[in-house]
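Heads up, one of the protein chains got dropped from this complex, but the rest are sitting where they should.
What follows is subunit A.
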Amino acid sequence: MELLVLFVILILSLAAGLLLQWWPGRHHPMPTYPQRAPFLGGGLPDTHAWSRFHVRYYPMALLLIAFEMEMMFMYPWAVVYVAQGMKAVMEMGMFLAILSVGILYGWREGVFRWQ
């Protein structure tokens, strides 16, 4: 019963919110394309002003994850290492080998060169 009441309240408040948004603008059509164009003092843009750029922090972020993942797993690993013995060393070795491929890739891409 409580769930039903909560559901009805949710529906009512959603409806009220949508009505509040729709009511003031019900007689206003969307502004025309020329009005929505960017103001350039009478000039025209060649293209949309949706500017994209090369994310330069991307390789740096990948590198951080590569190193951080190592550390994250090595803490719990250090706890179980004595109990598990050689098996744990091999598993960790495999894990580190996979991650180091990422670091080598980063190295090749020049992430260690400070610019």
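In this section, a residue touches a chain if its C-beta (ideal position, glycine included) is under 8 Å from a C-beta of that chain, and two chains touch if they have at least 3 such contacts; residues count from 1.
By our rule, contacts and distances are computed from a predicted model.
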Per UniProt, the name of the complex member that is left out, chosen from "Acyl-CoA/acyl-ACP dehydrogenase", "ATP synthase subunit c", "NADH-quinone oxidoreductase subunit D domain-containing protein" or "PadR family transcriptional regulator": "NADH-quinone oxidoreductase subunit D domain-containing protein"
Touching residue (missing chain; options A:Gly25, A:Pro45 or A:Pro76): A:Pro45
Touching residue (missing chain; options A:Ala37, A:Leu64, A:Ala78 or A:Ile98): A:Ala37
Contacts of subunit A with the absent chain, listed as residue ranges: 31-35, 37-54, 56, 115
